[in-house]
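Supplied in structure tokens, the structure appears directly below.
The other protein chains are all here in position, but one chain of the complex has been omitted.
Lettered A and B in written order, each chain numbered from 1.
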Amino acid sequence: MAVALVLVLIVVGSVLFHLLSPWWWTPIASNWAYIDNTIIITFWITGVVFAAVVLFMAYCVFRFRHREGNRAAYEPENKRLESWLTIVTAVGVTALLVPGLFVWSRFVNVPSDATEVEVVGQQWQWSFRLPGRDGKLGTSDTRDVTADNPLGVIPKDPNGQDDVVVEAADLHLPVGKPVKMLLRSIDVLHDFYVPEFRAKMDMIPGSVTYFWFTPTRTGTFQVLCAELCGQGHPMMHGVVMVDTQQDYMAWLGQQQTFAQLSAPKQTGSADETTGQTAALGPEIAARLETVGSR
Amino acid sequence: MSVILVFLLVIAGFAGWWLSHQRLMAKPWLEQGLASDFVGLDRSALPTAKIGLGVFLAVVGCLFALFTSAYFMRMAVSDWQPLPLPRLLWLNTGVLVLSSVALHCTSVAARRGQIDTVRLGLATAGLTTLAFLVGQLMAWRQLTADGYFLASNPANSFFYLITGMHGLHVLGGLVALGRTTTSAWAGTRPERLRLGVELCAMYWHFLLFVWLAIFALLAGWAATFIDICRQMLT
């Protein structure tokens, strides 16, 4: 009796928790509302199945509990019932899978008008690179990473000279324009993850991965690292600001290109920013050390 | 991962064949008693030890198939520089074939009960296998002397890793062979000795097969072969 009641309470409680709890996804800020919709479909289908199975069990436990003189029915199998259940399950699974695959094909096919933005992860900070006037990113190699060339842009590549390098600082993106994020790492695996954008992808040293999205509202969003990357992993935050076109252009105008950064003498202001931000990774390392020695 | 998937497909074929003889479609609740037609389903007529070894060889095969898969995947990266295989490997191959043949003759002799031939065969197999291992070590030394070190290129790393893993399996086999050889001299029951010899022969043939496969792999023929197949398909 108590068991059946508890089973019913589990279903009721779970459904109420789902409906009433304050814990739900963050308001979306990209075009991937499709993903949210697929999750909603999945919640409906799985929720119904969960409630049905557990409630059926509760009923069985209540109705067929042992009483003196009871004897179980003898029924080794029921082919028709089993086939029906298999078919219904297959239909349910297809209903989940098909929309999912459609959205996935959107996810992996980047629209041709997307602008490229490179994200470079390293322990434990984010840097960014945007193509310059030529619209092309220069090639890069981890072997070329030095203190003056933190992203490993190949100095000989003419395409790379006008690239805008944002080292360990905030990234700005214009609202409403599709962007293709090219993801690269110079040490370990990282994962560029902004919960509000829904999309994410691992970054692998030695290769370039990607995903794309269109920011749909302006605002400031926190970047998290979503792939364990050593002890500084939970502190590897960054910031993406989605701006209006004007604000974005204003910001872009203030940034340094690769050629400017690698020139022997730089202006004082640029020195200041890079000096500040480059220290961010080591700063986390230092912080970890003090924590460790406590 | 295609090599391991093909290997598993073969295993699945075996499993499917065996399962298809287990009357999976039967309704067991309708079949009471010990009707005579169930007796055949009890167990295989093969000795249990042979089945055990067969299962073990499937695991070993899986291991080498995975190494091969990893080899092909790593090979696709541009820093791969194939290393020249030492000529000595041909000789080693011959020696290993010899030991396999010796064990085959031994198992034939064991079936006929010719104990002297069995002893001779076991000793030959043991010595040739030792010679194979020494030969492999010499091939390693030759390569390091020529500057092909373990860590200098992934092709080298795989060469040492895969040949080393094969060598370890041969070494393990030598322990079993040693035990069989002692029992041949100690005068064990003939049917027991025969089983031991047959198990050794089975293991040796398998390791010879694995060696030929990895030799083809390391020499680059396997990759060429796959390329040809791929071209024929497209």
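The rule we apply is simple: a contact is a pair of C-beta atoms (placed from the backbone, for glycine too) under 8 Å apart; a residue touches a chain by one contact, two chains touch by 3 or more.
Rule of thumb we're sticking to: contacts and distances are computed from a predicted model.
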> According to its UniProt record, what is the protein name of the omitted chain, chosen from "Ferredoxin", "Cytochrome c oxidase subunit 1", "ABC transporter ATP-binding protein" or "siroheme decarboxylase"?
Replying inline: "Cytochrome c oxidase subunit 1"
> From the list A:138, A:152 or A:174, which touches the chain that is not on show?
Replying inline: A:152
> Who touches the missing chain here, A:114, A:154, A:235 or A:259?
Replying inline: A:235
>> For the chain not shown, which residue from A:12, A:101, A:249 or A:263 touches it across the whole complex?
In response: A:101
> Of the residues listed, A:154, A:175 or A:188, which one is in contact with the missing chain?
Replying inline: A:188
>> Using the document's contact rule, name the residues of chain B that touch the chain not shown here.
In response: 1, 4-5, 8, 11-12, 15, 19, 22-39, 41-44, 48-49, 51-52, 55-56, 58-59, 62-63, 66-67, 70, 73-74, 77-80, 150-151, 154, 157, 161, 165
>> Give me the chain A residues in contact with the hidden chain, please.
In response: 3, 6-7, 10, 14, 17, 21-26, 32, 34-35, 38-39, 42, 45-46, 49-50, 53-54, 56-57, 60-61, 64-66, 70-78, 81-82, 85-86, 89-90, 93, 96-97, 100-101, 103-105, 107-108, 122-123, 141-143, 145-147, 152, 183, 186-189, 191, 193, 195, 198-207, 209, 221-222, 224-235, 237, 281-282, 285, 288, 291-292, 294
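Basically, only the chains that are shown with their structure count from here on.
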>> Taking the mean of the C-alpha atoms as each chain's centre, how many Å separate chain A from chain B?
In response: 45
